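Just one protein chain is left out here, and the rest sit where they should.
Moving on to chain A:
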Amino acid sequence: MNGEELTEQETALLSKSHILVSGMKGAVVEFCKNIVLAGIGSLTLMDDRMVTQEALSADFLIPPDENTFSGRSLAQLCCDSLTDFNPMVRVSVEQGEPLLLIFSIIRLNIIALSFDLAFF
């Protein structure tokens, strides 16, 4: 693939892939948007943190209305928005704090077994 349109086989490959995303920050959110619009098979979000002011300004997937977002984690909010972008992608939420790279190598192996790609 070199920036051209996806072939049928590539689209099929994409739609069979499952991705784990941990830590809904700026660039990660952008990635999620792109991969969902492109038509990934399924996406699992992992970020139990609550909405902060910083997150509100940087993350376009969070609805600005306080009543909507209060009490729900970043992962849950992003999940709703992403489902809206492309209803054909299964977006789900996994409980857990965003993983820190060094600390989580052991946990990574266990979780990552069920995914094709893990993104932190």
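The rule is simple: contacts are C-beta pairs under 8 Å (C-beta built on N, C-alpha and C of every residue); 3 or more make two chains touch, one makes a residue touch a chain; residues count from 1.
In the analysis below, contacts and distances are computed from a predicted model.
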item: Which of "SUMO-activating enzyme subunit", "Receptor-like protein kinase", "Epithelial sodium channel subunit beta" or "JmjC domain-containing protein" matches, in UniProt, the chain that is not displayed; value: "SUMO-activating enzyme subunit"
item: Candidates A:E30, A:D48 or A:D80 - the one touching the absent chain; value: A:E30
item: Contact footprint on chain A, counting only the chain that is left out; value: 3-5, 7, 25-28, 30, 33-34, 37-39, 54, 57-58, 60, 63-64, 84-85
